[in-house]
Every structure is written in structure tokens, then in C-alpha cells.
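All protein chains of the complex are present and in place, except for one that has been dropped.
Going in written order, the chains are labelled A, B and C, and every chain counts its residues from 1.
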């Protein structure tokens, strides 16, 4: 994902083409015919300076959303065996096996799913992680851009906030809710 | 909020009128003239059996959303003093005083804000709560109804999910995210 | 909500006290005793320069969330009479009457509800509005601040995005979804 002046891009293009994954990486998109476009070789002049960075940030913003979609889905499966699940829907799923299964002919096939299947095979309960998820700025950049352009980005934002939330012990926000509940209903809150 | 057959409602109406808050509770809505409607006295025949329960559930669903809106706002104010806040926006707010202030002529005046101001005056850091927030079913009912009727209810649902999240220690969902990050980027996740 | 140097605030305080709503505006918060704090009179020195603006922005961010909570709830009630609603839950609610009712002794009492009741009394179907909702920057400011401080603000953000979405005719985002559905399932999408 390259941004910059046309002349600068042209000067660098041979190097970019050499470094790019190339056409062998994926099968050709149905409907594409004739000469091969740069994007099909794995590099692209996205526009003037900043355009490459912009495209890369949105790429990562999408990545946040995809990751959170898988995380929520596997979490539902994993929690299907808990007492919270009403009896007729209580199941003990082998989550690692389901991740493996979905790699073969399902609609949710992806590289991120391949990674998830590998991680779940190695450590089915993922006990090696605390669940405090870092973010390195790209998700924030995507949300700020959506807000500036006045376009809704509910899923990408929810994915970012899930990470923020994962790093908080007991948030002031939640204690405010408990305090209100205690006030108006005499609800005994822990 | 009463549901039931018209005849049953009429039989009970004198008792309901006696129990209701009455017209003195609030000033009359601008534009209303002439005879006083039951709703202005604080009771209402909402429709056939089930309609009263329905209205009450949605009332509580709204309540979840209002509570979460205040909770998020006060949380942002409270966290303005943390190192996460970039320097020019780092402030040590007196959150209890701001809640008190907003009770007087602001757009966010409400009974829930009155309760929040009282709770924050009594315990400014709300250390008396763990932040594990219960839910007693009405918020769930509201979300299930929204889904059945195919109408979006993003805020009411987010408010419900915030309570679910508040009761989880370390969710499997978050550990899935860390596992993916570790796989694809070699990110060191705690 | 005032920000500024202590000396500047003290010089202006007499004018601010004169302009503020005063103690008569609301009943005293339970638990407060003795001398009356400035916040109880309706003005507050929130901190150094910028702190007053910050508090005002968060106030408006909360306002967005409260408004959206009411909007979603009334929308569910209004749509309960549509064919999308499964038969046992299909009701024709008098939404204006319910708004009026909730002004009297309910948990969701607020000034915004008072306004909603007045608007619904004047125009029960709200046919006078297109449903294209403007935003004037404070909601955006709140979201950007939440992201910068790494605190989740799911409800306040969803409220902002609902406004963005209300102004779009047919979004590219939705057409992407239809295009995918058409591709993978041969789903006939309009």
C-alpha cells in the first residue's frame, strides 16, 4: 500500500514488484482477464502522500473487527457449557475442533481463522493469556477517521473498545451503575 | 402501565387513579389543554393483556441505556486525570461536584442524575462497589423484543452487554484476541 | 462549567453566581449539609483553562446517549404494531401517552423526556421531521476523547453513529453486504 507522487512511485516500482507476494499467492479473481494489474501482484499505488498509510490503517481497523467477530463467536460456544446457558442449549463444545473444521469449506475461512485454530490446538483453554489485549494505534486511527468523515463504524469501534475494556480491572463506569441500582431499587450490589 | 381487557380496566380504574402519583407530580406538558388525560395523572391503559408488561419492559430497557450513558460520561471525566490522557487534556475533575452542577439547568437533568449526585457525594470514588453489575431480566427482554421486531437497538443492547462484561473476570473472548495477536505479529501479550 | 486560572475565576465569580440558576432550581441532594457549595448554586470552577470546555463536551456526549436511549425505546414501542412483530406481541401503543405517563414517578423521568412528551403531543407521528439528524461536534469531541484516553464509550459512540447513519441515503457499506450475500449464497438482494 504505497502513497506518494507518481514519479516517485514509478522509480520505486521495480523494487516493489520484486518484494511483493506476486500472482502465485492467490488464484485469479473471477472476471479478471487480460493483463495483470499491480494489485494482483500484491502492491498498489494508492494515491498521493498519505494514501498508502491511510489504506494500511483501514486494513488494520478491519482486522480488529474480524478478530472480535471470531472472539465473540468462540466465546459464545465456549460459554455454552456454563450454568448461565439454559438447559436445552447447554453443550460442551470442543472449540479447537470447531475452529479446525471451519477452515475447510466454510464461509468464515480466513488466515486469522488458521491462526486461531493453531492457537487453540496448542492451548485449548488459552490459559497462557491473561486476556489483557493491547492495541497499537491503528484501530484508534480508524475510529478517529470514521468520526471525522461522519461515517458509522460500529463494529470497528466496538472491537477497539473491547480491547480497552479488557485492560481495566473494575471500571468507574461499572461502579456508577451499581451505585445507581443501589439508590433506586435498594438492589444489593456486590 | 396497565394491560388487560377494557372492562377489567374500567373496574379497576378508581383504585389505579387513587394509587397513581397524580397531576401534582409534574408540571403540565406545554400544549396540553382542557380535560386531564389518565396518563397525566400517572396511570394508563396501554392495551390488551401483555401491553402493560411490554411498556414496563421497554421503560426498563431505556433505563439501562440512560444509566450507561451517564456511566460512560462520568468514566471519561474520571479517567481524564490518568496517564492515558494526553497531557493537554489531563484534568483532575471533582466528579461529584459536576454531577451536582448538572442537576441545575443542564440538558441532562433527570432523576437518575439526582441519584448519581447523591451516591457520589456519599462516596466520591465509589469504592464501596466491586463494579460487578447485576441485571434482572428487563434489559434482556427489551433486546430480545428488538431482535424479534427487527429494529436496531444499539444503545440499549450495548448497555446490557456492559453489565454482562462487568461480571466476567477474564473472558475467553479476550484471550482469543491475545492468542491471534501473538500468532500473527509475535506481539508479546500478557 | 468554568475553566481558567484561580484568580480569573475569583474575579468573575460574583457575575457567575448572579447568572447561575441558584439553589431554588432543584431540591438539595440528600446527605449534603451545612454551607452551600458553588455547584449547588449552578456554577463550578472545573479546573485550569480547558477544563470547563471539557466538562461541557462530556455533558453533551451524555446528552447524545440519553437521547438515543429514549429514541430506541420509543421506536420499539412504535414498531410493536407492525407485521414484523410476532403476533402475541403486536400492540398499537399510544406512544405520546406513554411518554406523558413516564413523566410521573418513573425511573426514566428527565427534562429530555419532558421535551419528548411535548413533541409527541403536538405531532404523534413526528411527520414533521425527515429523520435526518444533525450533529454539532460535541458528540464527536466526546468520542475522540474516549479513544485518546483508551476508555470504552460504547453507548455514547453508538448514539453518534446513529446520527451519521440517519443522514445517509443508501450507504456503500450496506451495498457491500448485499454484494457478498449475492456472491456466496446466490441470495437475491434488492
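Points to keep in mind about this one:
By definition in this document, contacts are C-beta pairs under 8 Å (C-beta built on N, C-alpha and C of every residue); 3 or more make two chains touch, one makes a residue touch a chain.
These numbers were taken from a predicted model, which means no experiment stands behind them.
Within the whole complex, touches from the chain that is not shown fall on A, B, C.
Summary of contacts with the chain left out: across B:2, B:20, B:96 or B:153, the touching residue is B:153.
Summary of contacts with the chain left out: across A:92, A:127 or A:169, the touching residue is A:92.
The chain not displayed touches chain B at residues 107, 135, 140, 143-144, 147-148, 150-154, 157-158, 160-162, 164-165, 167-168, 171, 173, 184.
Those residues of chain C that touch the chain absent from the view are 67-68, 70-72, 74-75, 78-79, 111-112, 115-116, 118-120, 123, 125-126, 129-134, 136, 154, 158, 162-163, 165-166, 170-184, 187, 189-190.
The set of chain A residues touching the chain not shown comprises 1, 20-22, 25-26, 29-32, 37-44, 46-48, 50-51, 54-55, 58-66, 68-70, 72-73, 75-77, 79-80, 82, 84-86, 88-89, 91-94, 97-98, 100-114, 117-118, 121-122, 142, 145-146, 148-156, 158-159, 161-162.
The criterion applied here is as follows: only the chains that are shown with their structure count from here on.
Each chain gets a centre from the mean of its Cα atoms; for chain B and chain C, those two points are 12 Å apart. One finds 29 Å separating the Cα centroids of chain A and chain B. Shared contact sites, meaning residues of chain B that touch two or more other chains, fall at 68, 70, 72, 75, 79, 111-112, 118, 154, 158, 162.
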